[in-house]
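As you look at this complex, bear in mind that one protein chain is not there, while each of the others sits in place.
Order of writing sets the chain letters: A and B. Residues in each chain are counted from 1.
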Amino acid sequence: MTGFLLTRSARAVLTLLVVSLATYAMFFLLPQDPVSAMCPKNCNAERLDRVRHDLDLDGPTIDGYLGYMTGIFVGRELGSAQGGYCAAPCLGYSYVNNEPVSRTIGRALPVTLSIVIPAAILWLAFGLGLGMASAWRPGSALDRIAVGIGLAGASLPLYFVGGLLLLIFTYRLGIVPVPHYTPLTQNPLDWASGLVLAWLALAFLFAALYARLSRSQMLETMSEDFIRTARAKGLRPRQVYGRHALRAAITPLITVLGLDIGAALGGTVITEVTFGLRGMGRTAVDAVHTGDLPTIMATVLIAATFIVLANVVVDATYRLVDPRVRRQ
Amino acid sequence: MTGEPLLAVHDLVKDYRTRSAPVRAVDGVSFRVAAGESFGIVGESGSGKTTIARMLVRLADPTSGNILLGGRDITRLRPRALRTIRPRIQIVFQDPAGSLNPRQTVAQIVAMPIRVNRIRPPQGVRARVRELLELVGLSPDHDQRYPHEFSGGQRQRIGIARALAAEPGLIVADEPVSSLDVSVQAQIINLLRALQRELAVSFVLISHDLAVVRTLCPQVAVMHRGVFVEIGDRAQIFTTPQHPYTARLLAAVPAGRKLRESRT
Partner (left out) sequence: MSARGQKAIRRSPGRLAWRRLRADRTAMITGGVTVALIGVALAAPLIEMRYGVGPSDQFQAELDDFGMPVGPLGGISGDHWLGLEPGLGRDIFIRLTFGLRTSLTIAIAAAVVTTAVGVVVGLLTGLLGRWTAGAVGAVIDFALAMPFLIVALTIVPTLTQRFYGPRDAVPPSFQVVSLVLVFAIFGWAGPARLVRGQVLSIREQEFVDAARVSGAGPGHILGREILPNLTAPILVSFSLALPAYIAAEAGLSFLGIGIVEPTPDFGRMIDRSLGYLQTDPAYVLIPGTLLFVMVLAFNMFGDAVRDALDPRMGSR
């Protein structure tokens, strides 16, 4: 197991390095000078040169990249205009926002976490529950409804669902305030009411997918021989279904859940844009529109880290849980 | 029957690498098969008999030892040369379903060895295929059907027809009837016996079932944990087993008991 973790982690690190290189390189494909793109407002030639020097961009591009990357691990010296020494993890300085990038991220990350984690709990519960209930009696009314919901969720765009939820609950009925972010520690009720529509929209879409997946998994498992054995042994059908079948069917779901959460943590871009919440995704979109290289680098790297991490965790869990994969 | 044996195997060894120590599936096996005769290998599952089968047709490479086909060493032939001698030794697999490509018609399946080896039968490929089907007891009019339309026994016949299509001198039959119903097993065994007689094809018949081997093979080897514990002609093995394992094997089988009872 340790050997596996080591090789897997090495692969993960390698992937992340390539991602960082690719992102950095991509920015330099722009026809305009990235530095002037980063500093659009009150930037005269002298200031541009200083910025360029501070960001290690006056030499070869590779120095800029290496400077940025080492800064993440050990911190580095930025110019006095950016607050002097930038402690590790140093993600650079954003001239567009006029603050260190780590501060921007520090504000955006909790928002994304607050959106994704409760939504994930909701979608797992509902998706799994619905899928199991419908597979219990295939062809029943409940099953048809569940299949319908599954199809709807897989076919509706999130911004449309979001728009509808806003229209109904915020504008027409007025029960829910306009979506906004309040930190959980500050005011839990406000935190929840500001995010509830986002949770519902995101959870609906994912729950539908999970309902579809769990339904087909349960159906497949129920037709296997060991279920017949359990029934023949005289175990009560509900027990057989709830415990034995579920245990077998759940592995692919856990895999998908891990990967989905990993991807979502990188920034649920459409959700945040639809509901006007300034999470990682929204920050990334804004950074792209303003040409803010350090922030783009940071958001892409963090998103990729979540994805890669989720992959490693899922692979490791798979090896732990699935006896067939386990080696002696 | 003198001269070169059709098949001669010397000291065949097969090691498999695993996480821990390498596993020796076959540990120094030797035997000969004369032309027109059949040789049987009996053993439980895990004894290594399927590994021998795969090595004979070069689906697996021996770790050491020699396989001589008609006097020629085929153990380490390169793919190009191997392909020229391949038609001479063919195989029938245990699982009739998995060994037939579900997307090909029976005609395509049986014709494959003919086309691949560029054999040009005088009556044409299509007619030759129909001839082969008839030979194994299937209706030639079914040649455009697909494997899923046939029963297990019929599919096994298709596999045998395919093996015959290459016009081999030797066919390795790896558990040819184990997946079939008991009633069908007898039919297939009879088919093999008839083919042996009419076409002078030799078989290396591998099975855990003593009765099957006894019917077809004058020479028999008993295999246990990678080695032949006993080898000789069938009468001797079945009536006076020398090795305790053979005796146990015979005792476990109803037919074996009957054999001994008939003597006392």
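The working rule: a residue touches a chain if its C-beta (ideal position, glycine included) is under 8 Å from a C-beta of that chain, and two chains touch if they have at least 3 such contacts.
Since the structure is predicted, the reported quantities are computational estimates derived from the model, not experimental observations.
Asker: Specify the residue from the set A:86, A:101 or A:303 that touches the hidden chain.
Answerer: A:303
Asker: Among B:10, B:142 or B:193, which residue is in contact with the omitted chain in the full complex?
Answerer: B:142
Asker: So which of A:87, A:125, A:154 or A:175 would be touching the chain we can't see?
Answerer: A:154
Asker: Of the residues in chain A, which ones touch the absent chain?
Answerer: Within chain A, the residues that touch the unshown chain are 11, 14-16, 18-19, 22-23, 26-27, 29-32, 138-139, 151-152, 154-160, 163-164, 166-167, 171, 215-216, 219-220, 223, 263, 266-267, 269-270, 273-274, 281, 284-285, 288-289, 296, 299-300, 303-304, 307-308, 311.
Asker: In the complete complex, the non-displayed chain touches which residues of chain B?
Answerer: Counting over the whole complex, chain B touches the hidden chain at residues 57-59, 83, 86-87, 90-91, 93, 95, 98-105, 109, 112-113, 116-117, 139, 141-142, 144-146, 148-149, 159, 162, 165-166.
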